[in-house]
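Below are the structure tokens for one structure; questions will follow.
Every protein chain but one is kept in place in this view of the complex.
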């Protein structure tokens, strides 16, 4: 029961047929190249498929952390049979989840492993002069920047190098959670936590397509909520799998990556919609979100929500209970996007 | 003064002309088949036009109701001269309005009158294991499910059978209101209530079109706020008309379906945007929404809003005063959608 079909073989065939028929039957000449398998990578990336380099995070003081990341070029299978030579952070797209505490100073180093194109980093979580602190790092160079995460929330990060749309859409995005000093009012009720990021895929590195066409895939990924090396950021459980922006990664089909919970547990999801273009209507099938914090700030509390509106780059914390054993999907309720992959599953059982 | 024109004869002509001209003049080959009159229904539905079967609702206990609905195939004129062989609930699209009380247990039976395709029901208002409680009901069979409406609000319901986008877009959607146990803070101020549902129409049963093209029609419908048979759900007025998702149903052109109020009355609208794909920017011309409850939960109160953002499947309660006699339109302020039909009217007079 996969809620849609565009990335299955069957639907791809059907897509091509229908488009052709439309051209003749109705005078509509719009068609939609669903399966971008055979594209030509740009010349300097043609033979690159860089191994993921693990992110480094280290707490070096009560309010100070070091974070090191890479900008790199790595093939990711974004849907069954569909590879994309992503531009990304640390070999993942979305990039690795970062978790810091409200008030932390971040010493951030970006190693640009791309031999051809500058990259950079814009954290929505910090105050910074973009020109100098989110500055371009040249190919094969590194840059170090320092800024403070002064406000709690679930923030987007992304490459900010021009044209930004290409850099985000090619895979340079992720989430950074800033845990509030005084926690959330509902911390005591929460039994299990997940992190879910929504992103879109377009035609490989094609700015016109990214600007003017609907997305080809819309996907959810999940990221492990990791403890920092020295365990100074605590209060959350380790539950995690890491998936890249792949259509079926979080569906029941894939036992390795599907999310698990127990009946009656209160589940918290840290969510962010990294876009680059679309808004999200986040919904969990079979439940109601008892508590929602817009952009993940404890002050922005909503209750009893069926669906949460996320702007492009918007975040939220959503909390809900899955009462019965079963299989609960979450979607953006913009169902064109579900048909393009935007569905994940939480399997609820006693084991 | 109909705010748009796409579904009038004049505009349809103009649409076809302009599209053709565009192809030649600017190299743009996009065109838009506005008027899908002559489509071929799928084989098993070809000779079906099932009479609407009234929904059955009965309160059988202080916190328990029985609801029986049908999944069926019925022709609906979605715009003047444009028929659509809808998949729907009880012969209406959007389906019949359901109203229960917070905490009610619902014994729900779905009779699938479709001879060919399974259908199902997903209530956003309840906690349920989707796989078993929102399960497919086979053609010509019935299924019974039980779940609790534990949280107040204006919730979407819809068929959840794969591919869900096709089932929703073909007409299988509606709204269920769960009245809060302790009411709303503004209950005493409200003089008149309406229920308005927004939905889109695409090319008949064409998943590619639903996934990748803008909607052809965007429409508002209204549903009667009915008392339950035994009158145990009370506190709201009967004011109603029932319209299906038809472009002009709620405009001043149609005296039978236009909404009426008196000068100075405080009007409450229960609204839901069932999509399937688009968000809504709900606005009432000539007034300001004094009180807004996001997703219809009393806890989520906003004030003095010009426009309310509804995600796909999102609901709200909006309250406003129409001070003078006159004619007040409501729209989604995404005006491309107004030009495709998303406009309704409240006529305010003393009679």
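Every chain is named by a letter (A and B) in the order it is written, and numbering of its residues begins at 1.
The working rule: contacts are C-beta pairs under 8 Å (C-beta built on N, C-alpha and C of every residue); 3 or more make two chains touch, one makes a residue touch a chain.
Only a predicted model underlies this, so the values are computations on that prediction, with no experimental measurement involved.
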Request  = Based on the whole complex, identify which of A:68, A:193 or A:278 touches the chain you can't see.
outcome  = A:278
Note = Which of A:122, A:193, A:319 or A:336 touches the missing chain? It is A:122
Touching the absent chain when the full complex is considered, from B:53, B:97 or B:308 = B:308
Key: In chain B, positions touching the absent partner   = 1-6, 11, 14-15, 18-19, 22, 26-30, 32, 214, 279-283, 285-288, 290, 302-309, 321-329, 332-340, 348
Request  = Would you write out the residues of chain A that touch the absent chain, in ascending order?
outcome  = 19-20, 23, 29-33, 122, 124-134, 150-153, 155-156, 160, 162-165, 168-169, 206-213, 275-279, 294-295, 297, 299-300, 309-315
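Basically, only the chains that are shown with their structure count from here on.
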Request  = Please report how many Å separate the Cα centroid of chain A from that of chain B, as a whole number.
outcome  = 32
